[in-house]
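Structure first, commentary second.
Just one protein chain is left out here, and the rest sit where they should.
== chain A ==
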Amino acid sequence: MTAPEEQEPESAGLVRPYVITNGRGLPDTDQFNLITLVTASEQRRAPTLDPEKRSLLDLCSGGYLSVAEIAGHMGLPIGIVKVLLSDLSSDGYLVTRAPAPPAQLVDVSLLQEVLDGLQARFG
């Protein structure tokens, strides 16, 4: 999501994404996927932190945000956001939380029993 005045169709951003990551490759680890949740830790920020990293920390200082949401807010490609996130979390600025696991499948026989019970009572 960018503010409307940033969406000028004619000129691309002044600082290109490869400069923001300083030419590093995308992280191989699966530490972050689209729905990994991150939040800022209490650690004091170094004054030399890049503006992008600072605004990323500002963004998720209010609570947990997913990687996809952060990328959307910052207007950066997701791969670039992942590089920033892995930097920040290795420096201790971020806390990550794995997404909630999908619900376990319930045994069919249990469901059948519930259904039978309901039918016996109301059917």
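Basically, contacts are C-beta pairs under 8 Å (C-beta built on N, C-alpha and C of every residue); 3 or more make two chains touch, one makes a residue touch a chain; residues count from 1.
The criterion applied here is as follows: contacts and distances are computed from a predicted model.
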Expected UniProt protein name for the omitted chain (select from "histidine kinase", "4Fe-4S dicluster domain-containing protein", "Type-4 uracil-DNA glycosylase" or "ABC transporter permease") would be "histidine kinase"
With the missing chain put back, which residues of chain A would touch it? List them for me. 1, 3, 5, 9-23, 25-26, 34, 39, 47-48, 51, 55, 58-59, 62-65, 69, 71-73, 76-81
